[in-house]
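Taking it in order: structure first as structure tokens, then the write-up.
A single protein chain has been removed from this complex, and every other one stays in its place.
Just so it is clear, A, B and C label the chains in written order, and each chain counts residues from 1 on its own.
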Amino acid sequence: MAGKYTCFDGRINRGRVSVERSCWHEECGVFGIFAPGQDVARLTYYGLYALQHRGQESAGIAVSNGQHISVHKGMGLVVEVFNYDNLQTLVGDLAIGHVRYSTSEDSSLVNAQPLVFRYLRGMVAIAHNGNLTNANKLRRQLGASGSVFQSSTDSEVIVNLIARYSQEPIELALRRCQEELQGAYSLVIMTEDKLIGVRDPYGVRPLCLGRMGEAWVLASESCALDTLEAEFVRDVEPGEIVVIDSKGVTSLQGHQAAHRAHCIFEYVYFARPDSTIDGETVNMVRRELGRNLAREYRYKGDVVIPVPDSGIAAAAGYAEVAGLPFEEGLMKNRYVGRTFIQPTQEMRNLGVRLKLNPIKQILKGKKVIIIDDSIVRGTTSRRIVGMLRQVGVEEIHLLVASPPILHPCYYGIDTSARGELIAAQYSLEDIRKHVDADSLHYLSLEGLFSSVKGEAENFCAACFTGHYPIPIPDPEEATKYSLA
Amino acid sequence: MAGKYTCFDGRINRGRVSVERSCWHEECGVFGIFAPGQDVARLTYYGLYALQHRGQESAGIAVSNGQHISVHKGMGLVVEVFNYDNLQTLVGDLAIGHVRYSTSEDSSLVNAQPLVFRYLRGMVAIAHNGNLTNANKLRRQLGASGSVFQSSTDSEVIVNLIARYSQEPIELALRRCQEELQGAYSLVIMTEDKLIGVRDPYGVRPLCLGRMGEAWVLASESCALDTLEAEFVRDVEPGEIVVIDSKGVTSLQGHQAAHRAHCIFEYVYFARPDSTIDGETVNMVRRELGRNLAREYRYKGDVVIPVPDSGIAAAAGYAEVAGLPFEEGLMKNRYVGRTFIQPTQEMRNLGVRLKLNPIKQILKGKKVIIIDDSIVRGTTSRRIVGMLRQVGVEEIHLLVASPPILHPCYYGIDTSARGELIAAQYSLEDIRKHVDADSLHYLSLEGLFSSVKGEAENFCAACFTGHYPIPIPDPEEATKYSLA
Amino acid sequence: MAGKYTCFDGRINRGRVSVERSCWHEECGVFGIFAPGQDVARLTYYGLYALQHRGQESAGIAVSNGQHISVHKGMGLVVEVFNYDNLQTLVGDLAIGHVRYSTSEDSSLVNAQPLVFRYLRGMVAIAHNGNLTNANKLRRQLGASGSVFQSSTDSEVIVNLIARYSQEPIELALRRCQEELQGAYSLVIMTEDKLIGVRDPYGVRPLCLGRMGEAWVLASESCALDTLEAEFVRDVEPGEIVVIDSKGVTSLQGHQAAHRAHCIFEYVYFARPDSTIDGETVNMVRRELGRNLAREYRYKGDVVIPVPDSGIAAAAGYAEVAGLPFEEGLMKNRYVGRTFIQPTQEMRNLGVRLKLNPIKQILKGKKVIIIDDSIVRGTTSRRIVGMLRQVGVEEIHLLVASPPILHPCYYGIDTSARGELIAAQYSLEDIRKHVDADSLHYLSLEGLFSSVKGEAENFCAACFTGHYPIPIPDPEEATKYSLA
Partner (left out) sequence: MAGKYTCFDGRINRGRVSVERSCWHEECGVFGIFAPGQDVARLTYYGLYALQHRGQESAGIAVSNGQHISVHKGMGLVVEVFNYDNLQTLVGDLAIGHVRYSTSEDSSLVNAQPLVFRYLRGMVAIAHNGNLTNANKLRRQLGASGSVFQSSTDSEVIVNLIARYSQEPIELALRRCQEELQGAYSLVIMTEDKLIGVRDPYGVRPLCLGRMGEAWVLASESCALDTLEAEFVRDVEPGEIVVIDSKGVTSLQGHQAAHRAHCIFEYVYFARPDSTIDGETVNMVRRELGRNLAREYRYKGDVVIPVPDSGIAAAAGYAEVAGLPFEEGLMKNRYVGRTFIQPTQEMRNLGVRLKLNPIKQILKGKKVIIIDDSIVRGTTSRRIVGMLRQVGVEEIHLLVASPPILHPCYYGIDTSARGELIAAQYSLEDIRKHVDADSLHYLSLEGLFSSVKGEAENFCAACFTGHYPIPIPDPEEATKYSLA
């Protein structure tokens, strides 16, 4: 999928630019650190910075000094939300942080995380990655007994549920919550003196534990540990509740499902290539996806080029197996920013190529094999093929390093509705014609699953297979509360 | 009291400037409008702008289009928080607004109002002026049954209390709430299609109702009605619940106390001179305070000067009765702003006169009678007297147009703690020596009460008398929740 | 004139609000300080803050550390342009500062002052108050010999002229410049180690010298000296060049005109009431204007009210002579800001009263004498009279504490063109009808001149009399260069 770069500008709507949602959006990244005596806010800042790809809409850090939790959050990138002044006001021994992306309707500071609240037992901060499938049902139940909601986030549902079990210590309250929460969630929670990590029974969204001398770290991906030179200890287990305080790390095994359901799309597109998640290194999975693609579809091309950046590893893997030269045939502008001013329709006709530029001298007259990680709506693919034709490419073979996306995700990935998924609506040949490639092929499901070391049954690949491991929401429940 | 101008810069703490709290702060101003088909957000903007003197820390406007409530709020003055772009996103038929001041510890966006929430019956927005005296007790009770709190505002307490009565329509739920809420409150509340005004049983804080053609307006002070050329209809009664919707205005008389307790300090200092509150025009009360002061203490001065701006009316009244010339002897810089950079200690010694400047040519060699509205800590009075001495004033007679402030306020005015009230600690002669005036006199209680048309028993003058009409908080309860 | 408050919002055009120029704008305020070892930037900040009324469009401070001149300037009020961070970067022994207002066409950062430049003899910073009448002629002459211009300011003309005399020390170069410059100018100039004040041969714009211990200060008005508790030493003489360096103060008498021509409008409207300029205290002049008005036109009114703030002193003086009560019958909103959102035309019809509010309870059924300082276009007067009628005033007598304005100013005051001056177009009776007052009277020229201590011939009153002491620009030259 060629998408990440288009996501970026899609979000600069500000009422003037229509949102172009041709790509998937990971909802969130979470981070937590227990490090008395250290500058936990700044360490969290670096951790979030490493997780920025998981959410660029808002960022927040909450810090506890043992008595009180302070928080700062705002709209924008981590480097935009935080500065020397506001980081210095966040002093404490433990901290959690959050980066978020969401659909435009919920795009509001009121939904930014961490959410900090006070309940009967004291103060708590919570950061959530994932998506509950029974959030509205829970909201209704909680509302019936007097809960009020100030946002449309799942976090606020979880918070109110925790408060219902305020007679129990928070760890046990969380175990109770696990029984009621349905869906995908990786939580990082902080009380005045404890850092807690929780993962849903299937382990859909990633969460790992690291060590930094005396300090402990929780993070969505291991790249955040690397950034701090923290040692990777292990992934948090599906259903596990990890509690970190001055006495060290203790683990409660909460509800665990019969099998795991790690999101395979994290490897295909979302996660950072340098992360290792649940035993699989993302870059290596992607390279293997490319190799498997080469084993399935081999062309007598002159050159293999990736759609940058997410297609690079697969393209290199393809080139390796196919014995063809790998070239950066499409150059990406490194300064694409969130506030980019969109071309007018008139200029679009002029064909403004703002984000990607094909290098004519490399590509002209060549048979080009172009590797993308996935295709959602096909819009970007069509544009890229058009650009290649314009510079005189002779043959264009578009190969996709994952199977067709046929089903929407309900577990925390903001993809298109089913009606917008091109592969759910059209035949392979129709899609090929639409994007105007000389040939088009997707990786097979076998090719996908053979690219990872784990068993297929331990992954959620519902977007490709339609096999949903966790019940999905009743359509009537599906409309979210919005307080944006 | 010479205070308002020092409050202004006191708030620029940003971690660098120590807050100088030598003056009282009114907590809030509230506004609401029901005007289908009109630009309710902009009308609310103008209403808040007229109430800006009641709170300069944060401002917010919530608008309902009949189905959904949208809100925008931010830190700063109304003109800083709102601009063309964000006002245009607030489209609807009814709106409420809020301006807020608070103590620095709670100075945070999370505490800005209106508070918008969703409960079982739908969406609600609330704006509050006043102070509950049993907020912490209620917070504890609500927390015990599962409520969570995200701010330290009274509004969130009220909101959670409303949600406990979600089986009843909101008007009736509010009547129930009135039975549990203790303290001073004037509320403006909005559901998707109703605008509601509520006043506490004693009517401590002001709230009035106005009409603008087909539209209805609620506001803390009548000056906000004047700004919109709305017609003043009447004050909301103590304990009354006024409901405005497409069917018109209906009134529920909730709990009403045996007598009224209108805050007399609104007239002495807080309210805008051009407002008429509960039957008394502020400017006329102040002028009468000055006249009564002249009847009590007459000096053979050469000139009467006010401490601007709040002392102007009283000084003019004094001059009128005393038959002495009124002069603007102290010039106030009209550009005092919130972000003013404080002089260093070294410069303070140089005597930087940034906000007030005595006009030497008018004052030199004269016997000056200077009129202030009140004295809290005495710091400002001492500085002003010092400035007058420096330009060669011969005699300085400081007259205060209200009695000594001896007791703290628990009903929504952020005055000093008792230990900081100079009149609670020192004798009149000691204060005179401290401020270095040739003579010092306060208006008597009789003089105060005879300046208003209403009966003394219908005013809260607890700061002067110590007679609190509503139970004040248990000291152990007094520490507020803070989530700033 | 009722104007100052309308100017404020007139400037928020930003392409959306039409500029409402119903009032005069003083072009600039200048300040300079020579104080080795002290925080000259912060002292200049306070000085400019006291001169803020002379220009609210841009502000700037330049500082020299003996070797190098640094500058910071920006659009907006002094408190908006400067903060702790940027003030701290301005370290040195001497400094100059500037506040500026200008017509919208020139409203650009490129025109902000001080202007810092390097010429053959080193670095120089310059701040200018006034208006050259031969600027375009000089620009053309200088351009013919190779000068380039990056702004449309007079300062850049002066700078290029100075550079033409770079073979001479700057003091002597300035004397040469005085021979070529025509118009009104008060300059504060700084080299790496000298502070220089220059006044035009007629002394049209004010400039005074003060002392602060070892330090020396130059300022447009004495109120800036008072703010720093600097001692007023004397006004800079017409045509004088004052040079301040480590050896002290030396004076060069440059070209001096046959008589002085101090701008009388500074006293009527522009200057701060607490300033004393060329021997006259502004507040006392204004009070005397009011007294003289009472001597010329006496009504059997019930109450005298000012148009705030500039009419207050005259109204008090009128009330004193007439023996009538002085009342603040019109309340001004103290929070009028530059970014205020204008009412839509529809709302204007609703009669939004955003800046001034008449106090009905004081005015209803009364015969009101209302005092304004001057009338330019009559628009504001008409609105005020309309508001008074609306609250039921019985008779409205509008008295103006200065004569009719019949002629435009070319010496640094941005008034309307002649065609917009109501008194230049219509008879007294027509104006009275237009503003809808029961009676209207202006102070006579005799009344004006008898309000000041100096001889009439030593003032420029060209706006009233049409007698221009300095040649005015050739109409063909009048179009300004604009580089905004």
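Assume a contact is a pair of C-beta atoms (placed from the backbone, for glycine too) under 8 Å apart; a residue touches a chain by one contact, two chains touch by 3 or more.
Nothing here was measured: the structure is a model prediction, and the numbers come from that model.
Novice: One chain isn't displayed here. Which of the visible ones does it touch?
Specialist: Missing chain, whole complex, touching shown chains: A, C.
Novice: Which is it among A:Phe326, A:Tyr411 or A:Phe459 that touches the chain not included here?
Specialist: Residue touching the absent chain, from the options given: A:Phe326.
Novice: Per the definition of touch given earlier, which of A:Thr89, A:Ser246 or A:Thr344 contacts the omitted chain?
Specialist: The missing chain is touched by A:Thr344.
Novice: Kindly state which of the options C:Ala35, C:Val63, C:Leu115 or C:Ala423 is in contact with the chain not pictured.
Specialist: C:Leu115
Novice: May I ask you to list the residues on chain A that touch the chain which is not drawn?
Specialist: Residues in contact with the chain left out: 16, 39, 42-43, 45-46, 49-50, 52-53, 56, 77-80, 82-84, 87, 212, 223, 226-229, 272-274, 276, 281, 283-284, 287, 309, 312-313, 316, 320, 325-328, 331, 333-335, 337, 339-341, 343-344, 347, 350-354, 357-359, 361-362, 390.
Novice: For chain C, which residues touch the unseen chain?
Specialist: Listed in rising order, the touching residues are 14-15, 68, 70, 85, 88-89, 109, 115-120, 123, 140, 142-150, 159-160, 162-164, 166, 481-484.
To be clear about the criterion, only the chains that are shown with their structure count from here on.
Novice: Which chains are shared contacts of chain B and chain C?
Specialist: Common contact partners of chain B and chain C, which must touch each of the two, are absent.
Novice: From chain C, which chain is the farthest off, judged by mean CA positions?
Specialist: A
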